[in-house]
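One structure, as structure tokens, below. Some questions next.
With one protein chain withheld, the remaining protein chains of the complex are depicted in position.
So, chain A:
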């Protein structure tokens, strides 16, 4: 109930598929999706394994609410050891694929080994088989999805696939489902490509059962009412999407600009949600054409955009004239303010390319910005970039590099290394803006202090989706805290981290947390599955998952020394805005965080903590 109680184990080396019962003892401790998938990974791989070795595994995991009537209950998580970071990677995605996998009757698919030649997996309810994918190798995400649907003669099949970026070893390649929803971060698509696994296609018709049907209907309906009645999830997100943050964060003075050299971007208004809704002078049409919902979502924050057909990026290229996945805030920031580019159409085009070829626009944009700094300081020459003038503010350079990176060609192959490897290669490791090898998302932690602690301690490397304290520090959700203060941030970060792990593991979208607390989630989970799921149990489960991820990273070789930020954020004061003159005061927050977590001063969970969490 809630859980399908069945997992599919695919040995790519041997070409076999096998059905196994779900380990229900683990399910009761780790819930599902991110948590349960992590437990399987931790039990089955050597933490020191090379992420691109056949000995690494790749897990697609649904949660107990995936495929149910719970709002946003369509998510699945991909768990592996990350190609970009070497840390635990767990990237979740919306769209419709996750629900379809659950409809087919599966909690999880575990891929192990490496196929001798390209394959894709086709799951049709209880039947699964590996099929040749030589003819798909070299195809984009978009072409692969169309080709698989045609080959299987079923337009209702849901496809999750890598693009060329994942085949070529771009370190931050995504796995993209439903054309433009992605398990985006940490290089999960790179791992998939290393296994010669091109795609997973699923058709499910079995539905999902819950423990207490009437109780679940009541709980999910009540919770949907909370989302609809909340001004953020009921009105703000559907109307403006995440991109409304562009001006908010810029005004707050926490907008990383030009590889974090600045903290406010003079062109923010040109690439904001408001700009996307304005009619263009060139064709009289707005960039934004619609919003879009994932499976079961009653928020519908997704953006659908069309590029101006006269824009230099798409002239005579009708394949990019249609409506497709538009800019979310993270992509708009990374491709825009961080590279100094304020051409909205160029950013939209670069975002299309990221979706088409399957690579993370955050890490890509951040790596381009690092390369621009290398170029402008003379560490990188025009000869080395293949003739591209990689200057901050150059839309042409950005879009040209996007196309090269997606195909792993020319200097794009270098950008595909990610900023850490790129900056080390060209002699300036200090230009890498990230943690544990993963590039920062869209908040400069000199202006939002809690996000510095969030980034430093994130188990998958720099990430806003492990504990989005921006909600509290900037937006006042659930209550307002001072973004420039450090007091209380250790507890705030821990609370967000544990709750987020619980949301993720249930199989729902973290954006519900702008209106929901675990008090809204627990009744839905409890009605869906056995075991008695209270708020306290959800919190404890989240904390257990966080510590499990931490243990994996420690065993992989990470230490407290990796819980840090780049020197620029710790010692170069912000240049403008309310945070002018401030650095991130991580040292004031980190020891308290370790203490609250029940970890040693070296960041290792104590025996008491492990025992308390039954780890």
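Methods note: a residue touches a chain if its C-beta (ideal position, glycine included) is under 8 Å from a C-beta of that chain, and two chains touch if they have at least 3 such contacts; residues count from 1.
One rule holds for everything that comes next: contacts and distances are computed from a predicted model.
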Missing subunit (named according to UniProt) among the choices "Septum site-determining protein MinD", "Sarcosine oxidase subunit delta", "Molybdopterin converting factor small subunit" or "Beta-ketoacyl-[acyl-carrier-protein] synthase III": "Molybdopterin converting factor small subunit"
Residue, one of A:372, A:404 or A:465, that touches the chain absent here: A:465
Absent-chain contact - pick from A:61, A:115, A:202 or A:273: A:273
Which residue of A:55, A:125, A:251 or A:403 touches the chain not shown here: A:251
Candidate in contact with the missing chain, chosen from A:116, A:132, A:322 or A:476: A:476
Residues in chain A touching the chain absent from view: 230-233, 235-237, 239-245, 247-248, 251-253, 269, 272-274, 328-330, 464-465, 468, 470-471, 474-477, 480, 482-483, 510-511, 514, 577-578
